[in-house]
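Quick one: the structure is below, questions incoming.
Removed: one protein chain of the complex. Kept in place: all other protein chains.
When the chains are written out, they are named A and B in that same order, and each has its own residue count from 1.
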Amino acid sequence: MSHHIVETRHLKHVYADGTMALKDVSFRIEHGESVGIIGANGAGKSTLLLHLNGYLRATSGDIIIGDGQLTKESLTVIRRTVGMVFQDPDDQLFMPTVYDDVAFGPINQGLSPAEVEARVSEALSRVEADELRDKPPYHLSGGEKKRIAIATVLSMRPEILVLDEPTNGLDPYARRQLIALLKAFHHTRIVTSHDLDMVLELCERTIVLHEGKVMADGPTLEIFQDDALLNTCRLEKPFAMQGCPICAPCRRPFPEQTPLIEPHSSRPHDHDH
Amino acid sequence: MLAIDGSFLDFKQLDLLALRQTAIHRLDPRAKLLTTLCFIVCVVSFDKYEISAMLPFLIYPTALVAVGDLPAGYILRKVLIVIPFALMIGLFNPIFDRQVIMQFGAFDIWGGWVSCLSILTRAILTASAAIILVATTGFPAICEALEKLKMPQPFAVQLLFLYRYIFVLTDEGVRTARARQLRTFGRRGLGIRHFGSLAGHLLLRTWERAERIHMAMLARGFSGEVHSRRRQSHFGKQDLLFTVCWVILFILLRLYNAPQLLGSLFTGDL
Partner (left out) sequence: MHMADALVSPAVGVVFWAASAGTIALCSARVRNELDDRKVPLMGVLGAFVFAAQMINFTIPATGSSGHLGGGLLLAILLGPSAAFLSITSVLMVQALFFADGGLLALGCNIFNLGIFPAFIAYPFIYRKLVGREPCQSRMVFAAIIAAVIALQCGSLAVVLQTVISGVSSLPFATFILLMQPIHLAIGVVEGVVTALVVSFVYRARPEVLGSVIQEKPLGELPLGSLLAAFLIAAVLIGGVLSWFASEHPDGLEWSIARITGSEQLPETGLKAHDALSAVQEKMAILPDYALPDRTGHGSSQRVGKSLSGIVGGALTLIICILTGFVLRRRRTR
């Protein structure tokens, strides 16, 4: 049983049109960690994710996933190990019914029909969507689609779950449901998001990307208390932390601006520093 | 509401009808497909001046609408929408065919009118058969039936993709068109230049979506062929009974003019 680490070393990616999306990205994520990757739009988050399952190939630098380096030959294995959930569930649910979508991965892995059936049932019950089995995807709600999209990846039994903006476009209830779901997983979780409150709740470690480089990499709470860093990277504190008397005494997120709505935290966050 | 909104919602409704669970819906799609095709071929094979012999064929759509619990008004509306084209061509018949072929009391009836009416009847029958087929079977099931009848797999796969994304893309198209319409204040319709750029944007977004779908497929182990599961549906006794009974009825109705016989009984013409 390997350690299922995810490691990048001096990763650099330049697109065909010359845009340097990633300049120098290095980090190491151990098995079972829950890591948030945050940054402004255009910081390189999505590009980085696409490297993790081999869709994009780095201009220079190394990626190590699980046992070995990411190479053309190891792609099939990598894609089974790393389960990627994309931003728009409509892109991910392309089969006629939910069952077909969730079964797509296992069928491609060459499993027998009985095994496929077992995997699908398992995945659907983990996302609490057993009753949606035979439905066509376009009749599902946003929250249901998101959960099924996760199920399509879970049925392949990945070791590492990568999610790109999972709470995007969800209503509060669906968002709450999704966060609870993700908390219950014990995989290595790598999440990119603008939903900083979710990152605060879900991820004990955060990596901050800015203009293709890693600006910070450490415990989530520490990062969110570093106002200067957040400022530089076009970020701010999660809403739950804004106006907290201990973290930010009498200070607004952006000193030169006044927020439109007085932020107030309904849930106190942990102060174990 | 935009005209597009209307036809789009209409389209969705037909798809939803197919999800119902009635005795007709539960039949194997191959049975319904074959019966419908036989129906259409029989109707269409009538002589151009035939009307009365075609009328009993109405029993098929009527029975299916009734047992399949389909909204009759909705089906009728959809049928009436498609009649115009065939009728347009049909209306030329009385112009070119003025031979008297019937006399009704003091009136001479031109062949052209009879054949025009025949065209109308054909149009109603064939259109309703097609719509009812989809309303009781659903598109994916029809594709599956065609696959079992040896439709090539690459074609089937892309057909299902098309169907899957029609809703997503028409939704996008509707939103774009609506956004544009809200900025024209009803003064002008959409000009060609603007359509070109609107459609161009939609196309590029579609292309990018296709790339993302491909990414998602690769991420789940896609390597060139899409394997779909073999569904449980099999051609059972009920399906055979359905198909055979209806086909025999169609053939009998085709060979013998039932209304003629019925009418003769009443008018003592035998």
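Just so we're on the same page, a residue touches a chain if its C-beta (ideal position, glycine included) is under 8 Å from a C-beta of that chain, and two chains touch if they have at least 3 such contacts.
Keep in mind the model is a prediction, meaning the values are calculated, not measured.
J.: Report, in label order, the displayed chains that the undisplayed chain touches.
T.: B
Quick note on the criterion: only the chains that are shown with their structure count from here on.
J.: Please report how many Å separate the Cα centroid of subunit A from that of subunit B, as a whole number.
T.: That pair's centroid distance is 44 Å.
J.: Give the list of subunit A residues in touch with subunit B in this complex.
T.: Spelled out, the residues of subunit A in touch with subunit B are 50, 53, 55, 76, 79-80, 83-84, 86, 88, 90-92, 94-97, 99-100, 103-105, 107-109, 113, 116, 136-139, 152-153, 156.
J.: Can you name the residues of subunit B that touch subunit A in the complex?
T.: 15-16, 140, 160-161, 163-165, 167-168, 209, 212-213, 215-223, 227-230
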